[in-house]
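Step one of this worksheet: look at the structure below.
Removed: one protein chain of the complex. Kept in place: all other protein chains.
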Amino acid sequence: MPMDSNAVISEIKKGFILDSIKKGKRIDGRSLTDFREIKITENFIPKACGSAMVELGKTKVVAGIKIEEGTPFPDSPESGVMALNIELLPMAFPTFESGPPSEQAIEYSRVVDRGIRESNVIDTSKLVIEPGEKVWMVYIDIDVLNYDGNIIDACTLAAVSALKNAIVPASKYGGEDFKLPVNALPVSVTMAKIGDELVCDPDLEEEQVSNGRITVTMAEDNHIHAMQKGDVGEFSLDEIRKAIKTSSDIGSKIREKYLR
Amino acid sequence: MPMDSNAVISEIKKGFILDSIKKGKRIDGRSLTDFREIKITENFIPKACGSAMVELGKTKVVAGIKIEEGTPFPDSPESGVMALNIELLPMAFPTFESGPPSEQAIEYSRVVDRGIRESNVIDTSKLVIEPGEKVWMVYIDIDVLNYDGNIIDACTLAAVSALKNAIVPASKYGGEDFKLPVNALPVSVTMAKIGDELVCDPDLEEEQVSNGRITVTMAEDNHIHAMQKGDVGEFSLDEIRKAIKTSSDIGSKIREKYLR
Amino acid sequence: MPMDSNAVISEIKKGFILDSIKKGKRIDGRSLTDFREIKITENFIPKACGSAMVELGKTKVVAGIKIEEGTPFPDSPESGVMALNIELLPMAFPTFESGPPSEQAIEYSRVVDRGIRESNVIDTSKLVIEPGEKVWMVYIDIDVLNYDGNIIDACTLAAVSALKNAIVPASKYGGEDFKLPVNALPVSVTMAKIGDELVCDPDLEEEQVSNGRITVTMAEDNHIHAMQKGDVGEFSLDEIRKAIKTSSDIGSKIREKYLR
Amino acid sequence: MEGNIKLINDDGLRLDGRAFNEMRPIKIQTGVIEKADGSAFIEWGANKIIVAVYVREAYPKHTQNMDRAIVKARYNMAGFSVEERKRPGPDRRTMEISKVVSEALSSAIILEKLPRVEIDVFIEVLEADAGTRIASLTASSVAVADAGVPMRDLVVGCTAGKADGRVVLDLSKDEDNYGQADIPMAILPRTGKVVLLQIDGDVSEEEFDQATSMMMNAMKDISKIQRDALMSKYSIEDGE
Amino acid sequence: MEGNIKLINDDGLRLDGRAFNEMRPIKIQTGVIEKADGSAFIEWGANKIIVAVYVREAYPKHTQNMDRAIVKARYNMAGFSVEERKRPGPDRRTMEISKVVSEALSSAIILEKLPRVEIDVFIEVLEADAGTRIASLTASSVAVADAGVPMRDLVVGCTAGKADGRVVLDLSKDEDNYGQADIPMAILPRTGKVVLLQIDGDVSEEEFDQATSMMMNAMKDISKIQRDALMSKYSIEDGE
Partner (left out) sequence: MEGNIKLINDDGLRLDGRAFNEMRPIKIQTGVIEKADGSAFIEWGANKIIVAVYVREAYPKHTQNMDRAIVKARYNMAGFSVEERKRPGPDRRTMEISKVVSEALSSAIILEKLPRVEIDVFIEVLEADAGTRIASLTASSVAVADAGVPMRDLVVGCTAGKADGRVVLDLSKDEDNYGQADIPMAILPRTGKVVLLQIDGDVSEEEFDQATSMMMNAMKDISKIQRDALMSKYSIEDGE
């Protein structure tokens, strides 16, 4: 019963997926750059400071934000703190295990974190209460509930959506609540290399037959704020340039449709 | 050689125990409500702030108390701290392992803790040295040295006995030592369901043939301060009411005989 | 392929080593008290506060020192802190594993630590910045890169050499850098009992055929500051006295040649 | 467990407007985790909890009885589920809950029909608002049934407690924090047998009887919500 | 990633005197760990990193594919390797590096020639001065070859980034701390295919192109240093 999320699927199924993609079409009918259906439920967890459930096809994640008072890091006394953590819950897939985060979960967390951090979604310099003493700590926790591929994009969408509706609970500490200022709306676009093609938003089966993954995260400025080549596999520079263009095109559309 | 403390014992022995209990008598001669012989050695560890060794038949536990200065929890600045921890030492039973506490050890700890905490044995509001800054931390550590069943009752007895003789070492911090004020003497009574009967203070073999355990902890007020249904098994409401009565009766006797 | 560092080597090889030692000579040509070639590269890690690479035959270790401001232990407010830690890196030997330090690594660390601490190499009372508040913390970390026997002596040499060239980075905190004062140059001499002989600086194969290890660490005062009988095996009092004399003789020579 | 917050007003109503014996609204939905063998999502007041069940071959351990299924529930709280952000990983409270939930489910599942099988019940509390252990168990029972595991009955649970000295049903967060007792309980409704029961606080025998009769009543309704959620999917075994 | 330190002076030179497209000096030595099957020591600017490789029988795990080798790189930092003393043990950053390095090496090793084999690559950073992941990978590739493992090609890596808004090669520590982007990349030089690539910061498409063409150029030289280090020891497989 247990099946590895990295396992190779049956040769027949694999051939079927590859043949289809060679012809420019995926077995679920999508074009090579189509994302699956995206559904975002903002404020899914009303008691969190901000939250969103994102369904990307059957992939399902919930991001929740907690904002608390804390002390700044000694080397950046005039800066609030942002921490992002993805939990690949054992419920999400047969082979996911309880316990400390796997290398996979950590890689995903760090790629999503970089996309948000480097786009300056949150201006941490505005999250200082008392320089060197007290700052706002923004914890972004993301639960992966069902794993059907492309966790990075689902989590980036969920994190940004949750940040968009987040309230800093200053009244709890004697101040006045205020909306967390959000400066950018980065979108990550992840592509799998299958045969000689790059396909956007791979589902689990596509991930299993792919040779390498590439994620490009861009904000409204169409600059790259995070990029990650992942998994075993190789890309030519041309393929990478194409991936950047695709991210720019598709990412803009997703931003307009789902994040505005 | 290793034998699981939850393992089923031989069918013959099991039948023997069940038959005997059906007739209202246990194989060691006890009635259904009898406890095994109780032996309490107070002040067993003179260097601790309070201590007691309790032998309940062959079950043997040692409770020791350390009282130290510390900082209160942020959400209860005007309250001392009590922490109780049971260690099921690997020496106590062939299958007990070294390492972090098992679910079993944690359940036992929490049931004993609740019985003592909710009876207000210690009035933590009297353990404040400087509100919000400095309070007394009362650590109750209990070592289980030999496991022959009914750890909860042995540990509750040991903890209460140790608290009764505990001294707050204020002189170490420039004050004057004083006796830890003890406001209640809770007694827990644990019963195993064996066949259709409830038997008090089950030994290991009885635990192994039982279908469920129930613990009722009461103080002098004859109110329930902790109750816990444990292990796989089921009880009717009538059985539970009976368990409450038994705890009230037997617990009072134990309190008078061993804790006054 | 994996071979245990404690494993018994082939009976033929073992016989060969034993026979040779019985005749007062070791199979690599050394006399019973000879050390292997010692090579010390001081300041191997320029960015550390002090450092040294030590090669003892093929055994290779790197010691690096970091000195940082910190708070003293509550029970010694007028004393700086020294901490020494040996990592038996998994690269150093086929059976060494990643993860928390093994009992072996901890024993080695503690023996080396005691030799240095008890010789008062560092006068921690001079490492106080503000009594009770701020002191210098001296972290001595030692990486074992290749394990070919006698880690203790290699690490003691590396630690002392690194301390000798260590600079306290006070300018980082607004003061002026100064050389870490070093008061003693302890040398540890480790001997393996092979047959009826004690041989100095055993290599890995000699460790594998030995019956017990003994380390004697002395400083210029020719007093014992650390001694450790290690591994399974037994020594007569005469053998131990001989070990002390050998440490005194050989240790002095090593000190003169390599640490002055 | 005491405070100076008034939990029941002069009209006998609770802070959230409920009567002393009134439940918060409950909704259950099954089949919410596609990869799992069974799953359920429960909303109980502001509690939001998701449960997924995997049925798999048991990995043998020398101390374990392999002639019947092993049930392992793991109760976990999302970082954002509680007032103050929770660090990931189990703690003593969650480990105890995992244990009592596992045992309650074991009492309902026909274990001997599934030798060499492990039933993993993963519980994720997404939003916590008092009574999560019982809401978790109630949903777990539905998720186990949704996975097609043979059960003697669906475990159903409820909580009672004391607020301002009075026995009330289905404690709210404030009542849990400032009340005088907490009594979670779960039963197999066909026989009324109790498979989970804990008390902490101060409860007299009379109060215990009041609390249990209130809960027994309420559990009939909750039981119906469970069965509706499962609809045709679940058919009770002729067991026991 | 921003600061008020001036990283490039009026002559267009960087703080350490390098031109924008100038590498730091690199030295590689093999056979440095006697117990290991292969090893390499790299000095890259002030970085000092040692790598040892063990090739052993894979311990089977039920989820693992045994018809090809498994590559496990473990990147670790010595306590004294960085400005502030590092506590022993992995953290999130080192775990991510271990993963991307493992994957890059896996792309170069002919895994299917080594069924049931585990290739353990232990990386110890003795002194860190920006660019350790790429220096580690570059040395690891040499150490793997030194162990006689069949490879399609030697992985070679390089870093570019942005300092004072300008694309520069082989970031220094200050440029890493106060610059605007970090772009580590590694390729198989025979085909030019990219096996590791990460970006964080702010990089336009044009800047990306500048950075990659600078790195492609530099990697030719680094590749030569690798091959010289291996000398006769390494013979390229007629693979792929």
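Chains here go by letter, A, B, C, D and E, matching the order in which they are written, and residues are numbered from 1 within each.
Note that in this section contacts are C-beta pairs under 8 Å (C-beta built on N, C-alpha and C of every residue); 3 or more make two chains touch, one makes a residue touch a chain.
Quantities reported herein were computed from a predicted structural model and do not represent experimental measurements.
> With touch as defined up top, name the shown chains that contact the chain not shown.
When the entire complex is considered, the left-out chain reaches B, C.
> Taking the full complex into account, find the residue in C:36, C:60, C:114 or C:164 that is in contact with the omitted chain.
Among C:36, C:60, C:114 or C:164, only C:114 touches the chain that is not shown.
> Decide which residue listed in C:99, C:132, C:175 or C:233 touches the omitted chain of the complex.
The one listed residue touching the chain not shown is C:233.
> Can you name the residues of subunit B that touch the chain not displayed here?
Residues 1-2, 44-48, 51, 58, 60, 62, 64-66, 68, 85, 87, 89-94, 98, 100-101, 139, 141, 143, 145-148 of subunit B touch the chain absent from view.
> Considering the entire assembly, which residues of subunit C contact the chain that has been omitted?
Answer for subunit C: residues 2, 4, 7-8, 95, 103-104, 106-107, 109-110, 114, 117-118, 214, 221-237, 240-241, 244-245, 248 touch the chain left out.
Here is the rule we use: only the chains that are shown with their structure count from here on.
> Common contacts of subunit A and subunit E?
none
> How big is the rotation, 0 to 180°, that puts the C-alpha atoms of subunit B on those of subunit C, in steps of 5?
About 120 degrees, rounded to the nearest 5.
> Repeat of C-E among A-E, A-D or B-D, where over half of the residue-numbered contact pairs coincide, is which pair?
Repeated interface of C-E: A-D.
> Grab the C-alpha centre of each chain and report whichever is closest to the global C-alpha centre.
A
> Could you give the separation in Å between the centres of subunit A and subunit C, each centre being the mean of its C-alpha atoms?
Distance between chain centres: 49 Å.
> What is the shape of the graph in which nodes denote protein chains and edges denote touching chain pairs (line, ring, star, complete, other)?
line
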